[in-house]
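Here the complex is missing one protein chain, while the rest keep their positions.
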Amino acid sequence: MYRYDQYDHAMVQARVEEFRDQTRRRLEGKLTDDQFKPLRLKNGLYLQLHAYMLRVAIPYGTLNSVQMRKLAHIARKYDRGYGHITTRQNIQYNWIKLEEAPDLLAELAEVEMHGIQTSGESIRNVSADQYAGAAADEIIDPRPWAEMIRQMTTFMPEFSYLPRKFKIAVIASEADRAALRWHDFAVRIVKNEAGEIGFETYAGGGMGRTPFIAFKIRDFLPTSQILSYMQAVLRVWNRNARRDNIHKQRMKILVHELGEEEFRRQVEEEFEHFLTLGEDFPQAEYDRIAAYFAPPPFETGLAEEIDRSDPAFAAWVDQQVVAHKAPGYAIANISLKPIGQIPGDISAEQMDLVADLAERYSFDELRATHAQNLVLPHVRKQDLYAVWTALHEAGLGEANLDLVTDIIACPGLDYCSLANARSIPLAQKLSERFADPARQQDLGELKIKISGCINACGHHHAGNIGILGVDRKGAESYQLLLGGSGDEDTSQAKIAGPGFDEAGIIDAIERAVEQYRSIRTPGERFIDTYRRVGMDGFKEAIYG
Amino acid sequence: MGDTLRFRDDPVPDEPAVSLDAFLDQPDAASVRIEAGDDVRRLAPVLGRLKLAEVDFPKFRDGRGFSSARVLREMGYAGEIKATGDVLVDLVWFMRRCGFDSFAPNVPFNDDDVEAALTRYPHVYQHAADDLVPIWKLRHG
Partner (left out) sequence: MKILTGNDLKTGAVVWWDGQGWSIHVEDAVDVGDAAEAILAREDAACRVNGGYAIDAEPEAGGGVRPAHIKDRVRAYGPTVRPDLTLKPADPNAGNWVI
């Protein structure tokens, strides 16, 4: 993975000192909250329901054991013993004190971590495929480009105050494991007929209160021109977006208003202009970064067979372990969704454990996923049993990847000042209701995503079953949506009908699931059945 | 006149700034006021007579002025670009990088804050309107 050089260190250190100075001025009353807020948001520090919340960047979801141990230490020293993996591969702490935040950021900088541009109207964390470098189906590892884009978009002067946040994703396979088209800007690395590597570029996706799926602007962009191209996209948006209504300022709104043709035309025109400025990074810089992502020294002649005599281990292998491109190796998914527990939360002790496992069994590498889980990307098959035993003991051995209990939930009204309803208790109850392993296997792939408000941080628009928490006359109420997807067959979920209270929506989901079971054809996942029969095929079963 | 922080040595243009529409209409105007929503590319045919562009920030979080300044510099404009309005001192460095060389904020800057902001970052990751060498170039010579 990427390692900072003296320049990266110097920049993060400068940022730490800048924030220390800004915090001092705020605490002395020299900055009002209005003035301080955008500055602290540029470092990922929110003021939430119970305390300040800090979002730490995990660039494209990759981190090592030293970093994970530091995150555990931060949880103990500055927070209340745990953290939360987010739907953008970052980690959040909920109980931060402003007066301690500068020291916290200084400690993070020691291990090449920060909260830079993780909130506010910034260019946010670049997300990528959590199996990068291990997946058999990737053209190249997308992470060198993700890292290049990260550096290119850090402290971009022209885009100091964008109309809204800007989210980027990078993938390098046909399969989309990063929800590409739900991003403001995304690239898929492809090869053209001449065998050259380039980018398919997409723009205008996003969740929130008006979801849109990104459209393809270009079939092929030479990779060397990505900075010019991104500056063009950002400038078109920065100059043309409205600034009078915060709910209408994401780039997806501009794309929708201009139309794809006109947006493309403006981007291409601006792109031609930027090319004349000669600001693109050279091949040598890509090569320098790519060298950090060279494959680890995989052993050869390793055992391929896995001893499945322990049925609990076998069940875990079947659900959590994915084929690796190197013979003898496997990708091991770690579920942060134990039955009935808070999805995506991880204790300091669990962080230390997975750090140890990464260091010992996965070439010191870990990944965070946008489904709020973790991955050990390079595990020898012969080590899987030891890994599972340790995970199982730590409460991290659930075998539910992409199943009905692998629920994505935002923090909701238990933590977030924007929320209308609590999402976590609902996730816990749903998890318990569907806990039976045989039932989970029978239902197969079924992605439930819960957002506690229309800001959609739980990605409910992309849920096979989506749940949206709303405020109905001061009481928590939940809307049921069906048919969303964040995979390469991206689709937006649709509202099924009137809302429910918490008990009601759990029963409604039971009815939807039973309807699926009763009409599915062999091999059909829930989403496939929904696409075949539409909402009409489910509405009566849900509402009677 | 209020507190204007200026990073130029040439004489301060003393013509009052007129609106963009008025500037295009008046062949002897030399100072223009750019509102946040104005398109500075409209100045392309008359850039030669422009001495001062005042780019306004109605609210600090309206970042269109950053693009306006960069676009002006990319068009070859070498005169003064002044930031007016709701300008936060913490962003002075980034505004300088975009081509601003004077500042007339609603709330005057504190000198120490300006000094801190301008000397905070030892390097830059990317090109902008200034001539600072980006980190990638330092890495590869």
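A and B are the chain letters, set down in written order, and residue numbers restart from 1 in every chain.
Note that contacts are C-beta pairs under 8 Å (C-beta built on N, C-alpha and C of every residue); 3 or more make two chains touch, one makes a residue touch a chain.
Computed from a prediction, not measured in an experiment: that's the story for all the values here.
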Neighbouring displayed chains - absent chain, whole complex: A
Chain not shown: contacting residue from A:Arg55, A:Arg422, A:His459 or A:Arg520: A:Arg422
Residue among A:Val16, A:Leu104, A:Ile342 or A:Ala496 touching the omitted chain: A:Ile342
Missing-chain contacts mapped onto subunit A: 26-29, 33, 47-52, 80, 94-99, 342, 413-415, 417, 419, 422, 424-425, 428, 474-476
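Everything below uses one rule, namely that only the chains that are shown with their structure count from here on.
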Centre-to-centre distance between subunit B and subunit A (centres being mean Cα positions), rounded to whole Å: 37
Sites on subunit B touched by subunit A in the complex: 36-37, 39, 59-64, 66-68, 70, 74, 88, 90-91, 93-95, 97-98, 113, 116, 120-129, 135-136, 138-140
Subunit A residues touching subunit B - in the complex, by the definition given at the top: 5, 7-8, 10-11, 14, 17-18, 21-22, 25, 35, 38-39, 121, 151-152, 154-163, 227, 235, 238-239, 243, 273, 277, 279, 281-282, 284-285, 288
